[in-house]
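Let me begin by handing over the structure; questions about it come next.
A single protein chain has been removed from this complex, and every other one stays in its place.
Chain lettering (A and B) follows the sequence in which the chains are written, and residue indices restart at 1 in each chain.
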Amino acid sequence: MSVIEQRLMEAGVVLPKAAKPVAAYVPSVVFCDRLVYVSGQDCRKDGELLHQGKLGESVSLEEGKACARQSIINCLAALKYSIHDLDRVKRIVKVLGFVASAPGFGEQPYVINGASELLIQVFGENGKHARAALGTNELPFGTPVEIEMIVELKKEL
Amino acid sequence: MSVIEQRLMEAGVVLPKAAKPVAAYVPSVVFCDRLVYVSGQDCRKDGELLHQGKLGESVSLEEGKACARQSIINCLAALKYSIHDLDRVKRIVKVLGFVASAPGFGEQPYVINGASELLIQVFGENGKHARAALGTNELPFGTPVEIEMIVELKKEL
Partner (left out) sequence: MSVIEQRLMEAGVVLPKAAKPVAAYVPSVVFCDRLVYVSGQDCRKDGELLHQGKLGESVSLEEGKACARQSIINCLAALKYSIHDLDRVKRIVKVLGFVASAPGFGEQPYVINGASELLIQVFGENGKHARAALGTNELPFGTPVEIEMIVELKKEL
């Protein structure tokens, strides 16, 4: 088992299979053998959204953070689907997170921390990433959070 | 005529001229001779938006898909403006699509399929891309869809 998956296990995470994209696209694409673009992931777990609705309305901050954590777990699953071995990751480059927000909700960064904190717990220094956290009014199928990620791979030997 | 433009023609698409950016930016930028960032494009055709308004309100799913198709056509026009020959494309790397959404509309992925399906029809295997489809409340000038794209070029000889 890879070092990274061991650390995921210690964080209580078992990677799911990558979700089959709903549509005409793929879980992730590798540019130039080095930069991986991971498709946007929602907070699905075992086929169902962890929560549904908006922050500042029916979804609490703690629930939102759990959704962000699940979304980044799904990003890691999509990443593994493409590169097979998570120990090939050199560093997490960029996270872009969207939070379904009721009028007046402005704590999107705290929600997306649910994703960022797991990345740092698992990848350590290499998990520190650039990030933007945005709000929006509606996300696919009512997911409270959607996250996409860019990752750098180690140079091939 | 390039192979890709032939396939576009077979799909009923004649590339328009790249839209003059409304503002202080350019249609696309090439990084390191290999990675092209295409600016966000709306669903303008012959100078007018194909539709105007939001999904889940005045714009139907079918109309939204047509808007996504037109937006990606405009992305390809912007791409051609920068690289001149679409046969230089190695693969479509990433699509980021935004759908203007009335409250309760959550089918953004089906809308953005209008773009993804054209890419795969034209570029085949190389058209399969990473993707995120998001909702939002308002887009520029009332376009129902805005899409940006990242493309990898073949290595220069």
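Operating definition for what follows: contacts are C-beta pairs under 8 Å (C-beta built on N, C-alpha and C of every residue); 3 or more make two chains touch, one makes a residue touch a chain.
Values in this document were obtained by computation on a predicted structure and should not be read as measured data.
Chemist: Which of A:A19, A:L61 or A:L134 sits in contact with the chain that's absent?
Modeler: Hidden-chain contact among the options goes to A:L134.
Chemist: Could you please point out the chain A residues that touch the chain left off the display?
Modeler: 34-35, 91, 93-96, 101-110, 112-113, 116-117, 119-120, 128-137, 150, 152
Chemist: On chain B, what residues meet the omitted chain?
Modeler: That gives, for chain B, the contact residues 21-29, 31-32, 37-40, 96, 98, 136-142, 146, 148.
We take it that only the chains that are shown with their structure count from here on.
Chemist: Starting from the mean Cα coordinates of chain A and chain B, work out the distance between those two points in Å.
Modeler: Between these chains, centre-to-centre, one finds 24 Å.
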